[in-house]
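Here it is, the structure in full.
With one protein chain held back, the other chains of the complex are shown just where they sit.
Residue numbering begins at 1 within each chain, and the chains themselves are lettered A and B in the order written.
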Amino acid sequence: MSGLAQQFEVVIGLEVHAHLRTHSKLFSPAPILYGGAPNQSVHPICLALPGVLPVLNERAVELAVRACLAMNCEVHPRSIFARKNYFYPDLPKGYQISQYEEPLATGGWVDIAAEGEGDSAQKRRIRLTRIHMEEDAGKSIHDAAIAGADATLVDLNRAGVPMIEIVSEPDLRSAEEAGAYLRAVRSILRFTDVSDADMEKGHMRCDVNVSLRPRGSKEYGTRTELKNLNSFRFVEDAVSAEVARQTEVLRGGGRVQQCTLAYDPGTARTSVLRVKEDADDYRYFPDPDLIPLQLSADQIERLRAEVPELAEQRADRFGSEYGLSEYDAAQLTASPALADFFEVAARRHGAAKVVANWILRDVMQALNERELSIDASPLSPEALARLIGMVDENRTTVKSARSLVPELVESGGDPEALVAERGLAAVSDAGVIERAVAEVLAEHPENVELYRAGEEKVLNFLMGQVMRKTQGKANPSAVREILARELRK
Amino acid sequence: MARISRAEVERVALLARISLTDEESDRLVREFDSFLDYIDTLQEIDTEGVAPTAHPLSLPTPTRPDRPAAAMNVELVVANAPEAAESAFVVPKVIDTEAEG
Partner (left out) sequence: MAEGIGTLRELRAALDAGETSSVEIVSRCLQRAEACQPVLNAFVGLRAEAALREAEASDARRRRGEVRSPLDGLPLAIKDNLVQSGELTHCASRILEGFVSPYTSTAVEGLERSGAIVIGRTNMDEFAMGSSTEHSVAGPTRNPWDLDRAPGGSSGGSAAAVAARIVPAALGSDTGGSIRQPASFCGVVGIKPTYGRVSRWGLVAFASSLDQIGAFARTAADCAWVLEAIAGYDDRDSTSIPEPTPAYSGALDGDLSGLRLGLPREYFAAEGANAAVVKLVREAVSELERAGAKTVEVGLPHARYAIATYYSIANAEASSNLARFDGVRYGHRAAGAKGLTEMYRRTRAEGFGEEVKRRILLGTYFLSAGYYDAYYRKAQQVRTLLRGDFERALESCDALVTPTSPEVAFRLGEKTADPLTMYLSDVYTVSANLAGIPALSTPCGFVDGLPVGLQIIGPALDEATPLRIADGFQRLTDHHEACPGAFA
């Protein structure tokens, strides 16, 4: 590939569709439902019964505007809902309500880490063309095993779910950059609480436009569109596969044909879904059932004030406020849930760096082993802070405390209670330790001699013996103190 | 010279998902013709800079609070359906050449 990569420049643009986190649909009060039996979550409006009319969901507008502002777009005081007309069984009205001329927002950008650099990379700025609101379609089930050989089933639970479509400029130059851009978009949507943006759960999917051009050329080559990719891996794999396909075509002296492609993860190849005909004619026109959407400057400013800290800003603050390394800060802002967990625990405990280490080392390991995310685990930041506190206060040892983390991550519980019932409380009782010290000194007279002769390093050996006698529960500083005292006798 | 060809009428009929007989297509070519001539009187008018009417009255954008209503019971959803399998609508298989918009 590298030789070819020098010959051609890869040009990629993404159209990301993300569901907005609302309770009801964009133009219908039907509840939002993921999974569930077909047509369990529909209202006459979703069914496009004769005589029904759309009414805009206020919350959807607020979330969409928040996303636009977080992505540095210009939100327009007036935007228009338009009908995109085409026939398909999962499109009940025979048109999708979307935005065409006069979208909600234009311009804007998303920064991604430039390729190759480490975590102190300078950024690459990916420009956005526009962000508009639209409703999702339902689902057509073609699978012959379910639908039968000559039938298709139609489920309208998803029909009308509010979405934003985020259209990028063709600024991406590799499959890796496409993946990085998609992760950056997901992070923004999550930190702003606009969308769960979980591709596996269908909250987010994307269409990718790919074209190649000879290095240095200014015009774009003919592009092909990969539709409805619904996982990060597919996006990167599909783009690589398509780049390879187009490269082959061009090197064979052929011409890339404008078409829509499907990606088959099985064969890791792209295949033509349909050639773009001119017959493609969506007959967009302003929806006469809806009045143009007007947003006052005040409304927009109020919504701007609601845009929370994004991952990047939060990581910077973790550095300045808690003195974390750039690397740790980046790790802890992988998701808003993790960042929140860290901040609560850090405030509770006081020593943020210590807490960060516990989370990045013990907690993350336990989560990964169980394929849990922090918000799915019953471990509370307060509990973690208390556990670490017990170590600070010598009420248990680091070793004991770490042994409890997997259990806390899996089933939660109260650290104090666990330490007690597992008998992991540190021994600070002077009597117990003095007895153990006396025994050890009696068992190792030769080391005592050596120490008194100035071989101070044997102290560590003797300490180890005492710790062993107390099954590691003895408070080490108490042991060191008593041992030194006894040896000086 | 017809304003609109028979092929054009048939393209429109496909877009509208209505099949036409040859007689219907012929008749429509004639009707489109006289109708488009009539409509063309609009081109006489200078509409430079005139805003299209969105609503005869200027109203604020109405929105509704994000409160979900009860969903329809599924029996009712498919009650009027020509064909259904349990709670899903059934349509003839989508043949590959007919792809989504």
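Basically, a residue touches a chain if its C-beta (ideal position, glycine included) is under 8 Å from a C-beta of that chain, and two chains touch if they have at least 3 such contacts.
Remember, predicted model here, so these are calculated numbers, not experimental data.
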Residue among A:Arg21, A:Arg83, A:Arg158 or A:His349 touching the omitted chain: A:Arg83
Full-complex contact with the absent chain, from A:Arg78, A:Arg215, A:Arg251 or A:Arg283: A:Arg283
Residue touching the undisplayed chain, where the options are A:Tyr95, A:Tyr181, A:Phe342 or A:Trp358: A:Tyr95
Missing-chain contacts mapped onto chain B: 4, 8-9, 12-20, 24, 28, 31-32, 34-35, 38-39, 41-43, 45, 47, 50-57, 59, 61-62, 64, 72, 76, 79-83, 89, 91-95, 98
Touch residues of chain A, complete complex, unshown partner: 44, 47-56, 83, 85, 87, 89, 92-95, 152, 154, 278, 281, 283-285, 288-291
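Keep this in mind: only the chains that are shown with their structure count from here on.
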Chain A and chain B: spacing of chain centres that average the CA atoms, whole Å: 40
Chain A - residues contacting chain B, complex: 22-24, 29-33, 37-44, 47, 55-61, 80, 84, 86-89, 91, 96, 140-142, 147, 149-156, 260, 273-274, 279-283, 286, 291-294
Chain A partner contacts - residues on chain B that touch it in the complex: 11, 14-15, 17, 52, 54-55, 59-69, 71-72, 74, 77-78, 85-94, 97, 99-101
